[in-house]
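What follows is a single structure, written as structure tokens, with notes after it.
Missing here is one protein chain; the remaining ones are kept as they sit in the complex.
By letter and in written order, the chains are A, B and C; residue numbering begins at 1 in each of them.
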């Protein structure tokens, strides 16, 4: 009997909802494109709250994790009154980086609203020095959740 | 001949311009009401840059000056493409407070767009302790500009 | 025996919670003062959703209700990680205006964070003409909820 190798890693996904605010929509009555990076941040933080890797968890470990790259693809607009579903997926990779993929859906019709991703690096909170390898805190976190 | 008493203190006023951004207007195509506090802040900082009392000047003196009170009266809307004229007036008063009055005008027709004011107090930047009397830095500043 | 007149009207209050976002805090690590008008708007909309007087309800009746006055008193700061409790109270008054009072509390210690109010007027959504008396929609709404 052949044992199936346990190579399939767990995929961490978190889903959260955001009601579109009046101050989020622009003169075209749709969510202004720049606000999606805030929606991504909301998704990332909701993910972090569930999996213990939110901004304050990271900061408690003496680290900050600034964004070094972001991209958004806008597929269909969100209007005032809509609710956005933010799906945040942790993208496992060996580099000393935190990569998340995002999908935003419109709750009312499940239309895909936007996709995108963000990449973060690790800095020492005091010295602002860059980590070229994963800090122990993050290695432990991966060991806990990625097996 | 009667000498006119020199009781009239100098009034410090500063005027700056802000072009309305696309991301400033809401679904009604007018500047969203919440952004006026940012316009006031822009006016306050432009005033501070001219008179040496901007955020970083204050901070260099070991102080921070959080807002404790704000009010806005909205008179006529600003639209995308308009330019706002922010008139910032320092309101001299004996209390350990910084009070500014603001008037916003529409550059194209000089219509009064909004009036308002903000009140700030002095805190020690480290201890966050409140100053009940004016800090020396501010006393000096007033002596320089208010006579 | 004189009957005591039933003049005491119902007070409409609604309470909603907002988690402070990373993008809400400023360089002092506290919620930037200008964001409280957005918190008030969130409270007003949550109130409106419950009592059928949200922006879209009003718009469906051919009206828009711009803010003509706002004020905020800042009592204690909110930090990143905090949750704000927004208490929105409808202030009944005979004028053709919608007045709300707001109280914001810090969920973790129930400290009063801020108080304030906003005043809105009624405009015809098409002609932008001001209503000097309460529009029928609002009279009905008051009859329903204020008795």
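One rule holds for everything that comes next: a residue touches a chain if its C-beta (ideal position, glycine included) is under 8 Å from a C-beta of that chain, and two chains touch if they have at least 3 such contacts.
The shown structure was predicted, so the numbers you read here are calculated from the model rather than taken from an experiment.
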Practice item. Kindly state which of the options A:52, A:66 or A:136 is in contact with the chain not pictured. Key: A:66
Check your understanding: Which residue from A:28, A:60, A:112 or A:146 sits in contact with the chain not drawn here?
Key -> A:28
Point to revise | Positions on chain A contacted by the hidden chain, ascending | key: 28, 30, 33-35, 37-38, 41, 64, 66-74, 77
Point to revise | For chain C, residues in touch with the removed chain | key: 22-23, 25-27, 29, 32, 34, 80
Point to revise | Residues of chain B (touch criterion as defined above) contacting the omitted chain | key: 21-23, 38, 41-42, 45, 55-56, 80-81
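Here is the rule we use: only the chains that are shown with their structure count from here on.
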Point to revise | chain A on chain C, rotation in degrees - Cα superposition, rounded to nearest 5 | key: 180
Review point. Which chain has its Cα centroid closest to the overall Cα centroid?
Key: C
Point to revise | CA centroid of chain B to CA centroid of chain C, Å | key: 26
Practice item. Would you mind listing the residues of chain C that make contact with two or more other chains? Key: 38, 41
